[in-house]
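A protein chain is absent from this complex, but the other protein chains hold their places.
Naming follows writing order (A, B and C), and every chain is counted from residue 1.
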């Protein structure tokens, strides 16, 4: 008999995760009673009534909650209280979710239920960098009056997102420079077809870029750097708070900055949902549970 | 002394062509007195008054005119009559333009002035396929709720645009199939990392695609093909009239079709304008004029 | 019942063509009685006795003959006379071969038998450019004391072989310049990640290249060009007679030139044989024969 997976709250990603998990599990989904168009393939899943018995697994969204009390469930009419979810999962079951706070975690572990944050999985972050990079390309295509082909692009940092951006942008014929700290990252950037500069010397750097992508989550692109850019340079900040660009200085200089957060969920919810499902399958496979 | 280039009418592309030509010629531009924001670099050009003496060269837009009388000049307040432009160019000068009708051509040749349609230049079409392909990628990124990475894509035809689409989409990690007529094109498609099928057997083909790009300007994707697709397949028609998709059948089947014409001008006017300028420079270089 | 294919003479390529054709036809092979090691999979084919009845099709090698009398059959002990082969194929059969001379052709057509030279097929030339390009890469790897990554490479001409070389060398991280005549080819070369120069100005070109690949079959790289190269530049001529390099001048200047002819047969006989078989299958498919 198939194990059961209860899926609660979240946005479109959660629906697509449910769709993918339904290949392996008997899936039951809740929190989508407000006006939302759901893909055909899941319509049947939706009609499943709330599982009578507790499930083997429970999937919560990213982030699980903003106040540690109510579930993040924008498509639920009446809202879902997290404490009510405890009884929907077996004592030896597992709760999965993203950005789970200590308090929320305690609600389940107090009952002996294991809690796993899939954001801690490296393969999740790797796979999620693909929709982020594609979303970053889309932004450039939408905002630039010129082609990416032939444009001069600076990317700061050389983590997961940068590596995929480098792959896409060099294939599109851009002239890409990577600014990074470690010599080995500079070496990799060159091997993958870019120029490279030390991030410590970025302010000395007088190149005129058409696009600057930042992936470093600390303000490294300050006024003296921004002043060297053309005012029609497009800046796209992909880093989480506080971002890497001195927004105030950019604004004063008339340079357009797009701060792009949460791209995977926005630009490719299908893929993002599938990545959540794949990561959970990996976790369960490691434990011999599937 | 620099030769003179008079530039009349058209849209943003014309302005960027002017900007690029101004590196080689003394440029004078007209037809942009209606509300339009012009890049800083050209502001000075704009302020140049109508050239007193006839120019060596005249650049008209694409298309030159819709009625063979008035110039295509959407940013001109009062409109520009083509016949008035004859006197702005020297008798031994050259008029450049795109999609020049026989009647318009005659207006100039009757005065002994040579007329060249830059759309007839192969390198123009090759270079212009780049913004078209990038625009086609942008459409997919905007319309698809999944990533291009991992998606199944069909491209019909293997001309200039298809070749560049293949380059971009395979680099993005799509699973691309090319449908073409000639065995040699099928061979090229495979060499460039695609699967290939004969276009004559496309209707037998049961694959489930996420995106179908058509580049063939005759209706080859009829009802029996469309019925095999998932309804969430995205169809993007890049071919000129009449397009390659049976729009009526697609609509009845609930399949989304985007007919994308004139992408270069819309998505990358800077690049499109520069391509016009580069093509004109090639023509003049061949004649030893620059 | 399967149609019959008689395969006579040639080298390893002929054996691999036989192997591939045996998937569709009842194959009989002759001309390999001299010491030669044949892959396991064909051993059974080899033991087939000379077909008693005339075959539907006859496959001759490339080139078919050097004297229009004896078949090119280097692995045959006693040699095979072409005139003797006429009776091995049906009157309404087809003879396939490469570089078939008028005289040889007449030997068969005089009996009403159709003769097709597969070298005339565009897809054959396209597919064959792959083993040629890989062989050209192998030569560079063997002869150069440095990596292709980071090296400066010039490619003259932009035909089939050049296009594939460009794909491979840019992916390997070389800095590639293409010299071609047509503006549209220069545009394609740039789109595929190269620099481009007009072949007419190649002699003015002072760049210091690590490798020069020539694909143009007329001497375009003369003394004044060669004098600009470093003496440790490696020149690889992939063009057929007379090649594109002034060999005498190169020798006087101490520049190493490798004239690489017939690479597909030498470096990848398996692939070359399969390409012959695939081309024949295309020809027969077009006629509805398979």
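Everything below uses one rule, namely that a residue touches a chain if its C-beta (ideal position, glycine included) is under 8 Å from a C-beta of that chain, and two chains touch if they have at least 3 such contacts.
Keep in mind it's a predicted model, so treat the numbers as computed, not measured.
*Asks:* Where the complex has a chain not shown, which of C:119, C:168, C:219 or C:253 is the residue touching it?
*Replies:* Looking across C:119, C:168, C:219 or C:253, the contact with the absent chain belongs to C:168.
*Asks:* Which residue, A:58, A:127 or A:220, contacts the hidden chain when the whole complex is considered?
*Replies:* In the full complex, the listed residue that touches the missing chain is A:127.
*Asks:* Pick out which of C:218, C:231 or C:251 touches the chain that's been left out of the picture.
*Replies:* Per the contact definition at the top, the residue touching the missing chain is C:231.
*Asks:* By the contact definition given up top, give the residues of subunit B that touch the hidden chain.
*Replies:* 149, 173, 191, 193
*Asks:* For subunit C, which residues reach the chain that was dropped from this view?
*Replies:* The list for subunit C reads 12, 39-40, 130-131, 134-135, 137-138, 141-142, 144-150, 167-168, 171-173, 231-232, 267-271.
*Asks:* Even though one chain is hidden, which residues of subunit A still touch it in the full complex?
*Replies:* Listed in rising order, the touching residues are 121-123, 125-127, 130, 164, 167, 182-184, 186-188, 191-192, 282.
The working rule: only the chains that are shown with their structure count from here on.
*Asks:* Rotation angle for the CA superposition of subunit A on subunit C, to the nearest 5°?
*Replies:* My answer is 180 degrees for the C-alpha fit.
*Asks:* With touch defined as above, tell me whether subunit A and subunit B contact each other through largely the same residue numbers, more than half shared, or through different ones.
*Replies:* Mostly same residues: over half of the interface numbers shared.
*Asks:* Select the chain whose centre, defined as the mean of its C-alpha atoms, is least distant from the mean of all protein C-alpha atoms.
*Replies:* Taking the mean of all protein C-alpha atoms as reference, the closest chain is B.
*Asks:* Going by C-alpha centroids, which chain is farthest from subunit C? Tell me that one.
*Replies:* A
*Asks:* Centroid of subunit A to centroid of subunit B, CA atoms only: how many Å?
*Replies:* Inter-chain centre distance comes to 35 Å.
*Asks:* Residues of subunit A that contact two or more other chains, please.
*Replies:* As it turns out, subunit A has residues touching two or more other chains at 149, 173.
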